[in-house]
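The structure's right below; bear with me while I get my questions together.
The chains shown are only part of the set, and none of them has been moved.
To keep things simple, chains are lettered A and B as they appear, and every chain counts its residues starting from 1.
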Amino acid sequence: MAGNSFGKLFKLTTFGESHGTAIGGIIDGCPAGIKLDFDAIKNDMNRRKPGQSKIVTQRKEPDSVDFFSGIFEGITTGTPIGFVINNTNQKSKDYSHIKDVYRPSHADYTYDKKYGVRDYRGGGRSSARETACRVVAGAIAKQMLNHIKINAYTSAVGAIQLETSYEDLDFNLIESNPVRCPDSAAAKAMIERIAEVKKKGDTIGGVVTCVIQNVPPGLGEPVFDKLHAELGKAMLSINAVKGFEYGSGFKGAQMLGSDHNDRFNKDGSTQTNLSGGVQGGISNGMDIYFNVAFKPVATTLQKQETINASGEVVEMQGKGRHDPCVVPRAVPIVEAMAALVMADFTLLRRQETKDW
Amino acid sequence: MAGNSFGKLFKLTTFGESHGTAIGGIIDGCPAGIKLDFDAIKNDMNRRKPGQSKIVTQRKEPDSVDFFSGIFEGITTGTPIGFVINNTNQKSKDYSHIKDVYRPSHADYTYDKKYGVRDYRGGGRSSARETACRVVAGAIAKQMLNHIKINAYTSAVGAIQLETSYEDLDFNLIESNPVRCPDSAAAKAMIERIAEVKKKGDTIGGVVTCVIQNVPPGLGEPVFDKLHAELGKAMLSINAVKGFEYGSGFKGAQMLGSDHNDRFNKDGSTQTNLSGGVQGGISNGMDIYFNVAFKPVATTLQKQETINASGEVVEMQGKGRHDPCVVPRAVPIVEAMAALVMADFTLLRRQETKDW
């Protein structure tokens, strides 16, 4: 039902198809009095936008955002923030060849089954283009979260995995390379792997790791709206995501309780953090960290057989300019969704504090 | 905010602490006219309840549910279904020794930080006791989902992993052994492993796999309320869950697009199903399958150091009767949460169909 909103107190609702006039959204519930840093918003937009490096799609989209309301003299007023991003790069003709064709592992077929009608020009609503709106809202959420720090980075491209724990990484290096991996050796290997895959007209998957630091204890709601459950939903709502794990994650399922328990220090912090900063769905003040698995982009430039709306087998070949690997551009999207979740729980937390 | 409800159209709200008088809930939005099979509800309750086998806690709780409303002459009336499960087994004295103590990797500390006050007798609201209410609602949801079939089973206990794909398993064997693994050889190994761990007073993690079959296409909402995102949130809201993956999951992150894409058959089905039955957040009619990772139970019977509310280091040792491995009893809980998600999207789907 009306599934295009995210959050309860800090609430984003988005609209827009990849090849319509524009995409945009409304941020409802952003507190008043926040002096916005528009450069920071622009910077996150640039990290997500196409054409930023050789290893991502060469499509050109300025992705400039127009704010229509909720901001007066640079300061949020507490009223809804409406914004629009124009689609300047609608090469509809690029898509005419797939008008009736269901591209394998795309949402063409399911949208047709669900709605009976669809904007066949590209991904329409299912296109990752929609995530640009998430980045806008996330960038504003980050500015609301004074102290909480959110950093995401590429921790795997295909089989190339960064084994180093986040504690031993320098987050300042994330933006030092186009693949957004804070380890220069791993980054180099990942970039080469992507280049190789791209040359074959193929695509490859990967993993984004996200770390949330300086989190106050008490964020998250028992029992269904646990902090990590909302983070999981937020990440799984991003295009191409197939899995989510936090703290010890799937490895934790192989462990013994005697090894998995995090011992307390006297100040309430813990000596280990296999819990991943959350106990019983509520933040405990330790770092929150999680992994997000992305499948390879479904659009390859190789010939493949598929069917059309009439159930006829047709041959197709992806055209246009697509990402050989979605992960580098997904990093700011993961951060944005994490920021939306933390903003929502931060606002919610305020009504629980005892000092009436 | 009021995080004790799940679902939008088929909505469950629960209450209750592990050591209060009772737990219970309200199912709001269950359609009228469903003739309830109370034995089926009782059966799911029995699969979750303690004391059902040697490899789970020996605690005895009948877990009988009293329905107070929304059902007339055995048929649902469309009004809210209120139900209560009495806590017959409150051994409060078992817990007196941890009144001020924060048990490692439990929610004692975070609840204290969040609320400033808590029911210190056992897990209180954070206890898995609450999941009994989910099983009640899930059992009713299953009866609403005429055709959709939901089967969960234990696919891993610690390092013992069932490699067989779900397609090659006989779900009728799930209940043939106490660990709920439909492969007798693997089941035997898992049971032995749990017994071994139990003898040491330790605990161990594991994985539950769930398969949803006969799903009509069109369930799930773009863009934030994707079907797999809601399933992920549902599973991550279960106690002790650390990770969720569907379809190709984390393995998919290592694959190439040319290998990952699912080719269509003429009827719209696909030759492979790495997508896991969902495209763009909407069901495509293929089987939905996913894995849920559970950490080892935090309460071990071994001595461990921890702190109390005053920050003093104290030694504690778990008492009472706890599960050495939560996975066997988690199987019906995973099914219940899956049923709640499918019921919600099934009701929602009805308002989209074109035939006004």
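Everything that follows uses one rule, which is that a residue touches a chain if its C-beta (ideal position, glycine included) is under 8 Å from a C-beta of that chain, and two chains touch if they have at least 3 such contacts.
For clarity, every value in this text was computed on a predicted model and none was experimentally measured.
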item: Per this structure file, total copies of the shared sequence (2 shown); value: 4
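We take it that only the chains that are shown with their structure count from here on.
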item: Size of the rotation, in steps of 5 degrees, that lays the CA trace of chain A over chain B; value: 180
item: Chain A and chain B, separation of their C-alpha mean positions in angstrom; value: 26
item: Of all residues in chain A, those that touch chain B in their complex; value: 1-6, 8-9, 14, 102, 104-107, 109-111, 113-116, 125-126, 130, 156, 158-159, 197, 202-207, 217-218, 220-226, 228-230, 232-234, 236-237, 239, 242-250, 252-258, 260-268, 270, 274-276, 278-285, 291, 293-300, 302, 304-307, 311-313, 348, 351-352, 354
